[in-house]
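Shown here: the complex without one of its protein chains, the others still in place.
For reference, chains read A and B in written order, and residue numbers begin at 1 within each chain.
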Amino acid sequence: MFFHWLEKNPFFFAVMTFAVIAFAGLIEIVPNFTEAARPLTTTTPRTVLELAGKNVYIKDNCIACHSQLIRPFKSETDRYGNYSLSGEYAFDRPFLWGSKRTGPDLHRVGNYRTTDWHENHMKNPPDIVPGSIMPSYKHQFTNVADIETAYAEAVTVKNVFNVPYGDDIKAGRKAWEAYRPKVLEDAKKVAADMKDEGVKKMIANGKVPEIVALIAYLNSLK
Amino acid sequence: MQSNAALEYDYTVAKMFTYVTILFGFLGMLIGTTMALQLAFPELSNLIGEYGTFSRLRPVHTNTVIFGFTVSGVFATWYYFSQRVLKVSMAESKFLMTIGKIHFWLYFVGALIATVTLVLGISQGKEYAQYNWWVDIVIVIVWILWGVSMFGLIGIRREKVLYVSIWYYMACFLGIAMLYLFNNASIPTYFLSDGLGSINNSVSMYAGTNDALVQWWYGHNAVAFGFTVPIVGMIYYFLPKESGQAVYSYKLSLLSFWGLMFVYLWAGSHHLLWSTVPDWMQTMGSTFSIVLILPSWGSAINMLLTMKGEWNQLADNPLIKFMVIASTFYMLSTIEGPIQAIKSVNAIAHFTDWIPGHVHDGVLGWVAFMIMASLFHMAPRMWKKEIYSKKLMGIQFWMQTTGVVLYFTSMWVAGITQGMMWRAVDEYGNLVYSFIDTVTVLHPYYTIRGISGVLYLSGFILFAYNMYKTITAGKELTEEPQFRTPMA
Partner (left out) sequence: MNALTIKALGFAALLIIATLAVVIQMDIDLTDSINAIAVGGAIAIATITAYVTTLYIGKMKTDTATGELVDENWDGIGERTNELPSGWAYTFLGTIIWLVWYWFIGYPVFGFSQIGQYNEEVLAHKARYEKKFAAASPSELKDMGKSLFFVQCAPCHGNTGDGLSGKAHDLTKRISKSEVLDVINNGSNKLGYPMGMMPPGMASGKDAEDIATYIAGGLKGEAPASSAACTSCHGADFKGNNGMAPNLVAYDNTLISHVLENGKKGIIGTMPSFKTMITPIQEKALTAYIQSIVE
C-alpha cells in the first residue's frame, strides 16, 4: 500500500506531509491578499509620534487585555462605534486585533476618551474606574519614548511598502535631525492637555515621555 | 520479539533536555499562576514596576511554556524514544552526538536570552511570535539543528518501518519550520534607515488583515504542530510502552494521522471569525474545525482502546492514570475548540475567558500531563534508578487533576457569563452593562482560577522533587524494566 511504502521511505514521507500541510495555506491566505492590502480613502499612516506610541503599546503589551476589532454586532457598535473595516488596518504592522478582551476594545477609543482622561487612567486605573483590574502604568510617565526608532520605522515602511509618508521622511541621521522638531511639536500639543509636572518638564527638555506618545496613539484610534 | 539489550542507547542529550523541561515548566507555571492571581487581585500587578505587570508577563508565560517547556519536552522525548524505535544509538555517530549537544546548548542559551528580551518589553507584538527578529534567527538555527539530528538518526536506522510516533515528530518539525518562517518574516528598521533607532525593532512583512491571516494560519497551527502533533506522537510511544499493550489499530493510526495533517491547516481562520476577512474564509475555518474532531479523536480513541481490558493498570499505575486522563482532556479540548469555532458560538466565546479555559484543558490536561508522564517513564531507564515515590506521584496526580478541572470550569462559567453580558440589552434596547460591570462579576472565577494555578503548580513542584530524588536517591536498578515503570 502507498502509505505503508511511505513509512519505509522517510524522505517521501516528509515530502508528502509537507505537501499536504502546505496546500491549505495557499487557499486560505493567497486569494484575499491583494484586496486586504488596500487602505480606505480616508486611512492615513500614523505620525511618527503615534508610531512611537504604538511601540509603547506593543512594549507594554496592552494587546494582552485589549482588542482592536469591533465585530459587526449591534451590541459592539453601540459600545464601541462602527464595526471595523479591513482597509482601516492597511498601515498596521503588525496588526493589533488581539484575541482577548479582559479590558474593552480600543479600536475607536479616540472617539470617546480624551487626553486628560487617559492621563489619569494610565496612572492608576482603579482611581478612575472603581473595580478596574488594569495595572497602573506609572513608569510610562518617566520612561522616554523612542521616537528615533519610530522614525526609522516610518522610513522603512515608506521605502519598502510605499506607505505614503511625505518627502521629509527619509533615511539618515541628518534627515532625522531635521524632522525631530516636528515630533516634539506634536508631543507638546498632547502634553498641553496634561497636568503631570514631570511630563511637562521632560517635554521642555526635548524628551518625549512614553505616556505622551501612547496617548497620541490612543487618540488616533478612531 | 527482538531484544534491545544488545544496544546501549545514549541518553546524554535526552537528559539535558529533561532538566530544562522541568526548569521552564516551573518558571512558566509560576508566571501563569502569578498572572492568574493578578487578575483576581490586581494590586499584584504593580509590585516590581514595569516588569511585573500582567501584560508584560503574559508573553513571558506563553512563550516559556510553549518554546521552553513544551518544546524542550518534545526534544527530550525525541532524543529518548527515537533511538529505541529506530533501533540505533546516538553513540554510533559522533557527528549526531555533536549536533545533539550543540542543539541543546544553543537552544538553552537562546531560550534564556529570549526570555530576558520579553521581560524587557522587546517584542514583535504578534501572539506566540513575540520574540524579535534576531531571536527568531537563533530559533531557526536551533530548529535546523534538530532537523539535521532527526533526519540523520532516521538515516542510519535499523528498523526499516517508521513507527507512528516518528511520523508525528517529523510532522512537528516540518510544520513548525514552515509556519514559523512565514509568520515571523519582518524587516529590521535599523538597516533600512541608515542606522537610526534601535537594532531590535522590525516591521512585519504583512499589514493589517493580511498580517492577521498569516498570524492565525501560524497561531492555530503552532497549536497544532506544537501542542497536538508531537504530543500525540508522545502518547503513541509512552502509553503502549508503559502498559505493554499493542496499539489497538494501525488503520486508525493511519487515518487519524493523514486526516489530521490534511484538515488541521484549513481551520486556522476560526481565530478570525466576525473579523474583516471575507466570509467564505471564515466559514472555511468553521467547517473544517468540525471535521477536525474526528482525526483528533481517532488518536485518543486508539489509545483508550489500546488499554482495553487493562482496568487494573489504570487503577494502580499513576502513570497510566496520567496518560488516560490526558487522552480524555485531549478529547475535551478537541471538541470544545470545534464548537467554539461555530460562528454563533464564537460570537459569545471569542475575546472571553472561555478561550483561555479551552486552551488550558489542552495544555494542562493534555500537553503537560503527557510530558510529565513521559519524563517519569524515561527517568528510571535513563538514570537506572527506581522512581523515588509512587505516593507523591499519586498526590501530584490528584492535585493537578483538580487544578485542571477548577481552571476549566471557572473559566467556562466566566467566559459564557461575560460574553452574554456584553450583549445584554435592557427593556429599551440599550446596553445594560458597562464594561466594568462585566469585569467585576468575574472576580470569584478569577479567584478560583488562581487557586487552580496554585494547585497545579504545587503538583509540578512535587513532580520536580520526585524527579530530583529519583535521580539522586532512587534505588539502583540492575536491569531495564521492559514495560511498567518501577516505583517505590
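Here, a contact is a pair of C-beta atoms (placed from the backbone, for glycine too) under 8 Å apart; a residue touches a chain by one contact, two chains touch by 3 or more.
All of these numbers come straight from a predicted model, not from anything done at the bench.
Although it is left out of the displayed model, the omitted chain contacts the following shown chains in the full complex: A, B. Within the whole complex, the absent chain has one touching residue among B:M234, B:M421, B:L457 or B:M487, and that is B:M421.
Residue in contact with the omitted chain (choice from A:F3, A:W117 or A:F161): A:W117. In the complete complex, the residue from A:F3, A:F73 or A:F161 that touches the missing chain is A:F73.
Looking at chain B, the residues touching the absent chain are 1-2, 4, 81, 84-85, 87, 159, 161, 163-164, 237, 240-241, 244-253, 255, 259, 274, 279-280, 282-283, 287-288, 290-291, 293-295, 297-298, 301, 304-311, 314, 324, 327-328, 331-332, 335-336, 339-340, 342, 344-345, 347-349, 409, 412-413, 416-417, 419-421, 423-426, 428-437, 441, 482-483.
Annotation for chain A: contacts to the undisplayed chain at residues 72-74, 77-79, 81-83, 111-117, 120, 127-130, 193.
Convention: only the chains that are shown with their structure count from here on.
Averaging Cα coordinates per chain places chain A and chain B 28 Å apart.
The part of chain B that touches chain A in the complex is made up of residues 38-39, 42, 45-46, 49-50, 53-56, 58-59, 121-127, 151, 154-155, 160-162, 167, 170-171, 174-175, 178, 182, 187, 189-190, 192-198, 201, 203-204, 206-215, 217, 221, 254, 258, 261-262, 264-266, 268-269, 271, 274-278, 281, 284-285, 347, 350-352, 355-356, 422-425, 430-431, 435-436, 439-440.
The touching residues of chain A, counted against chain B in their complex, run 3-4, 7-8, 10, 13-14, 17-18, 20-25, 27-29, 32-33, 36-37, 55, 58-65, 67, 69, 71-73, 75-76, 78-79, 84-104, 126, 129-139, 143, 146, 148-153, 155-157, 159-161, 171-173, 176.
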